[in-house]
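FYI, not all chains are in this one, though none of them got moved.
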Amino acid sequence: MTQLGLIGLGKMGSSMRDRLRAAGHEVVGYDRDADLSDTGSPAELVARLDSPRTVWVMVPHGEPTKQTVAELAELLDEGDLVIEGGNSHFDEDKVNADLLGARGIGYLDVGVSGGVWGRDYGYALMVGGQADDVRRAMPLFDALRPEGPREESVVHAGSVGAGHFAKMVHNGVEYGLMQAYAEGFELLAASEEISDVAGVLTAWSRGTVVRSWLLDLLVRAVSDDPDMGDIQGYVEDSGEGRWSVEQAVRHAVPAPVITAALYARFGSRQDDSPAMKAVAALRNQFGGHAVARSSHEVTSDASTPPSAD
Amino acid sequence: MTQLGLIGLGKMGSSMRDRLRAAGHEVVGYDRDADLSDTGSPAELVARLDSPRTVWVMVPHGEPTKQTVAELAELLDEGDLVIEGGNSHFDEDKVNADLLGARGIGYLDVGVSGGVWGRDYGYALMVGGQADDVRRAMPLFDALRPEGPREESVVHAGSVGAGHFAKMVHNGVEYGLMQAYAEGFELLAASEEISDVAGVLTAWSRGTVVRSWLLDLLVRAVSDDPDMGDIQGYVEDSGEGRWSVEQAVRHAVPAPVITAALYARFGSRQDDSPAMKAVAALRNQFGGHAVARSSHEVTSDASTPPSAD
């Protein structure tokens, strides 16, 4: 069995700790929240591990990950291994790997997918880094991944950064998939033909070309609340959707679907759209100066064609 | 000088009457509104014209235009000419032309652009129909169009329907142009770099590649109300944008810009988006059952990476 330090015991980290322990691995966890933590500090965590050590980092991307990696660079020794399992940008992985590599510490970046369901069903893992580091961490990956052939949930995608790049694209695809189902839902709901929208979605669950785990989740949602009256159409984006579009632009890859899904999220968060104010203002200009500014529409009767183009 | 019957004296029709009369033509107008009308009925209008007659129809598209054409088919004689200048769908032109043609009455469809500004500056005219009918109506077109070479504002675009097809595409393009400026406006307004958005738009008026009449109108709008605080971002669509997309789909022409402009208008009119409710619901499913349905976002601290993908 493998011994592992795990920093970050939030929803993901603590679920992963559970799954690793259930597979027989020894996990020493640290979290700023003492109620969740097995140790009092990262230094104590490092002290409790035998060399060569492996420490998995599972804190938010950006500054928290940067600080944790910097701290580990001080605490760990040559031959140790850091695994960054959060949602870091792949460019940051290269910085992390260089910092640690200068001290002889290995680095793997791992994109982890599976959400809150992963604890029971397992996580898919996209890994970037050197082959010998990947081999060394494989027992951990095997514990975390779902049952079935390893290659269906674990991939060594390339050198440092490749794991998070693959996870970024995964999330970009996810945005597109979700938006596709969502447009289908709206179209079904808008039509006078369909009397049972939830029933239609449910009947797509088996046998159809569109069956998927996301569809299963959508069916769960509409089963509870068929017209989604309790849900606001307000959607955050988590960073990786934006990065996917940035990479599409950088590589000159047309990505209209992923981008449309991201923009739909942006739009969902606007109370009023500055762009559409500008369009309304333009139509107002066509319609003549006397038209009220809060609504540009000119009422028309049967003998009055619209004056605007 | 030419004599003309004109049915429909709304904003467009009455402005066109003014411009035609100013050019010396005799215009006999009819409108359901007796205050605007020169005659008591279409029949009286027809009776006041010398053969061969020309009657210009300027009523809303759809049922009003259909009824007016049907009435004229009864009232007019062989050798007369009907000009349909409203925003009819080009498929309806073919029906109209067949109905009138069976009685020996000619038919032209004319797309008219220029809005409320046309009375003083002139209208552009896109014409569909037979060449001899176009020749016969040309004095009227010359009176309505702006100064300058005729070909810069009048075109015989093809046979029946071509005028309204060209006007439909014109409006589709217009949707795209307006949305392009509107996105630029929003991007300028969103940036911390730009301290004078209205000034930037104004400075695009001369010399730039993006200068246009639409830009001039936008500058007018932001001059009155720089942050468009009085304007709602709510935009109607008039039919021709939709038809443009339908024709793009029919002809397998990728039209992402025109379509995005149309969809932005659709979105501007939604209080809440059913599609984005569905996306929010999906993210809620990732985030675990305990999350409040009215907001799916899980608060996270430095040791809690987002649980959702």
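For clarity, chains are labelled A and B in written order, and residue numbers in each chain start from 1.
Going forward, a contact is a pair of C-beta atoms (placed from the backbone, for glycine too) under 8 Å apart; a residue touches a chain by one contact, two chains touch by 3 or more.
All values reported here derive from a predicted model rather than from experimental measurement.
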Total copies in the full complex, given that 2 are placed here: 4
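Criterion: only the chains that are shown with their structure count from here on.
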Intercentroid distance (Cα basis), chain B paired with chain A, Å: 42
Interfacial residue positions of chain B with respect to chain A in the complex: 8-13, 31-33, 36, 58-61, 64, 86-87, 113-116, 170-171, 174, 178-179, 181-183, 185-186, 189-190, 214, 217-218, 220-222, 225, 228, 230-236, 238, 256, 264-265, 267-268, 272-288, 293-298, 300-309
